[in-house]
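Yeah, one chain of the complex is gone here, protein chain that is, but the others are all in their spots.
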Amino acid sequence: MIEIRFHGRGGQGAVTAAEILAKAAFQDGKYSQAFPFFGVERRGAPVLAFSRIDDKPIRQRYQVYEPNYVIVQDDGLLKVVDVFSGLKKRGKVILNTKNSVEVKEEYDVYKIDATGIALDILGVPIVNTVMLGAFAAATGEVSLDSIIKIIKETFPGKIGEKNAEAAKIAYNQIKG
Amino acid sequence: MVLKIATANRAVAEAAKLSNVNVIPVYPITPATSIAEYLAKFVADGEMDAEYVRVESEHSAMSVAIGASSTGARVFTATSSQGLALMHEVLFIAAGMRAPIVMANANRALSAPLSIWNDQQDSISERDSGWIQIYAENAQEALDFVIQSYRITEHPEVLLPAMVCLDGFILTHTVEPVDVPEKEVVSDFVSTYKPANAILDPENPMSIGTFTDPNYYMEARHDMYNAMINSKNIIRNVNKEFGEIFGREYDFVENYRCDDAEIIIVAMGSVCGTVKDVIDEIRREGEKVGLLKLRVFRPFPTDEINAVVKNADKIAVLDKNVSFDIGGALYNEIKAKLDVDAYGFIIGLGGRDVTPEHIRKIVKETKKPEKDVQWIGLREEEI
Amino acid sequence: MKITEKEFLAPGHRACAGCGEPIGVRLALKVLGENTIAVSPTGCLEVITSPYPETAWEIPWIHVAFENAGAVASGVEAALKSLGRKSNVVVFAGDGGTADIGFQSLSGAMERNHDIIYICIDNEAYMNTGVQRSGATPYGASTMTSPAGKKSFGEDKPKKNLPMIMVAHNVPYVATASISYPEDFMKKVKKASETEGSSYIHLHQPCTTGWGFDPSKTIELGRLAVETGAWILYEVENGDFKVTYRPAQRKPLIEYLKAQKRFKHLKEAEVAMLQDYVDRTCSEYGV
Partner (left out) sequence: MTSTGAVVKKPGSTRNTKTGSWRTFKPIIDMDKCIDCENCYLFCPEGCINKEYEIDYDYCKGCGICATECPVKAVKMERE
């Protein structure tokens, strides 16, 4: 079982990202689960969402406390939330930033300017699909094809196409 | 069968769509709201041929449901927590009028203090309303139980409404794989509603919801009591038939590694999944622990529970509800109906996460119990 | 107006001798006919007509609770629609189940414009439980919960204007009526039955027990209410207001008041105040 924790701000689509990831993993033939820590937070406040992926049906129903991966959709969160909390040793962090951010050595941090990609491609700073492309590249836990398929299902039409393109750019950037 | 990945709320709405429902009176409330939204969309898109009544309260939702059901329509509604509490009066009436209504309840804590998160205080507080109560562990069960409920409630020997309970957020907002059966198969299974007892029809006038004096009230309630007892047979048969058609078998209880268990945990709803995982771990460490998952809370399957737990040394009963001073409802019912050494644990109120550590603690406490009833997972620091 | 001789409310019901409520129900059902489903909230009518194992109803009838007749009727109508059946759906509700506890569910039903006829049979207090005031209790009436006393002249608020609140819901047909004007009432029921969408009829009904008058005078009291202007007969059809009966010469209110025990306590000044209130209302409505 692998567990993923999403850190975002209300309105950035962290909950949708967790669901797209679960659906993509399911598309890859795995079992998966995604759920928000559903607060009453409004737009802008820090939010949490979780995904689990496994080869067998997932029964457990509690929050993710020791993730294998953490996705941080906004580097501003580093100052207010301990995004590394419980992260497994050698766990990977996918971090949206264009700055040089100091992080602990025990984690593998993948930095990506997702906001820049989102602004270029989508014209709005919504980074959830971009981060999923980066996640697929950094971890290999889910295929880019499935991510793209589910993104297009989630956002039909042109918006879906653009989001898929943004995810692909992020994927390629991480892959180098 | 179509394997989808969906929330339990989506699964429940799909189940209503598949079940040839005629009338949907519903008032949105967190965390049941998306059920109301999905159904509204199904009707708006012509995927579902039903009357969607946008009522102004849950009290009216259940009242519309009774009116529609009494006119011969198959009815579905959904609610949660304060909404269920607002329905309280009409829940008793629906059961007393023997209206075979099916409702999903997204289990959520009751105020005060205000909480939108999960526990089961809301439905447990309606346990004496005369409704059949079934608790789902996952989205699949939520879908299956809604479909089954139409067959159970509409059976002439039952005619009691049924409440399918699914834990708020933990199920309602979690996406996971769900088998959505084909429309034709479900349609054959549930057929269309044919009123067996009462119907408002000018061709055959009858008076429904009459006034009884002390000469007659007790008999009506006694009939309900018998109907609840009779429903056990019907539930058993429906389970069997459902299993044959859909390949998923359910019983009143699920026996998870109980046969040689020294300690058996008894629980309802979504927490059972976590408990199963913890039991697997503990068993690897050499301890004999099992889970009895209670699926049907009303009617109360005393014999079925007893058959599973009778050889255990100790029983740990988990309750996401509390009856003040005497512990959880399930704990008290187990104590009252069975001759077992049982201990009660209050868990997960108001959305408090129930973790494997909590389950381990419960097993530990059950081995050397210090108190009859304990609260697990309380914060220790002061605010 | 041609009406059936058939009775749809059987005798043997348990109403007080001289009760006006079954009169209203009988007359309405004579217009609506047998293809009608009736809904009643809790109240006098429900109790007197459905003493299990008997029923006075010759047509299908349902009672669920006190505050939800609007919703129950909505459910009946929605079910008929869904099942492709056609029947009149009529609510016979008291003033408590309409103006007070049932107000929300009525408002919801009217807002959704279900094809139902809601008839509020208004006897101006909770008569079923022994004469407690309701929102429809008129100015100055003494009830068990608005008793006249040293510091009180009885109900201290004017009657809630339910029909106009229904007009504000954009209901296609709203009318007031009185059991003492059967022709007028039955015409309105007929119009209501021909209206697509919701209709609301507010039927004034004297109560021998609650108002305190001889059972033989039920119709007389209803007539006095209209003749004095204490109750005005009108209809509002798609927003168009029309008075349907205008007394040639309005009688002084005191004639209506003095015929009832519930107003017996009123002093001259209070009667004048009530007369003033009626005068103002009548001039507002053009009576």
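Points worth noting:
Labels for the chains are A, B and C, by order of writing; each one numbers its residues from 1.
The rule is simple: a contact is a pair of C-beta atoms (placed from the backbone, for glycine too) under 8 Å apart; a residue touches a chain by one contact, two chains touch by 3 or more.
As the structure is a prediction and not an experimental result, all values here were calculated from the model.
In the full assembly, the chain not pictured is in contact with B, C, by the touch criterion defined above.
Across C:Glu58, C:Asp122 or C:Glu227, the residue that sits in touch with the chain not pictured is C:Glu58. The missing chain, though absent from the display, is touched by one residue of B:Glu219, B:Asp313, B:Asp341 or B:Glu357; that residue is B:Glu219.
Shown as candidates are C:Ser50, C:Asn88 or C:Thr228; the residue that touches the absent chain is C:Ser50.
Here one chain is not drawn; of C:Leu27, C:Val47 or C:Leu162, the residue touching it is C:Leu27.
Take chain C: the residues that touch the chain left off the picture are 5, 7, 9-15, 17-23, 26-27, 49-59, 179, 182, 208, 214-220. Counting over the whole complex, chain B has residues 96-99, 159, 197-198, 205-210, 212, 216, 219-220, 223, 227 touching the chain that is not drawn.
As a working rule, only the chains that are shown with their structure count from here on.
Chain contacts here run in a simple line, from one end chain through to the other with no loop closing. A straight line joining the Cα centres of chain B and chain C is 42 Å long. One simple way to say how far apart two chains are is to compare their mean CA positions; for chain A and chain C this gives 63 Å. Remark: chain C residues 34-37, 39, 46-47, 49-53, 55, 57-65, 67-68, 70-76, 78-83, 85, 87, 104-105, 107-108, 111-112 touch chain B in the complex.
By the touch criterion stated above, chain B contacts chain A in their complex at residues 5, 31, 116-117, 138, 167, 169-170, 173-177, 270-274, 276-277, 353-356. Those residues of chain B lying in contact with chain C across their complex are 22-23, 25, 49-51, 53-57, 59-61, 63-73, 75, 89-90, 93, 97, 199-202, 204-213, 216.
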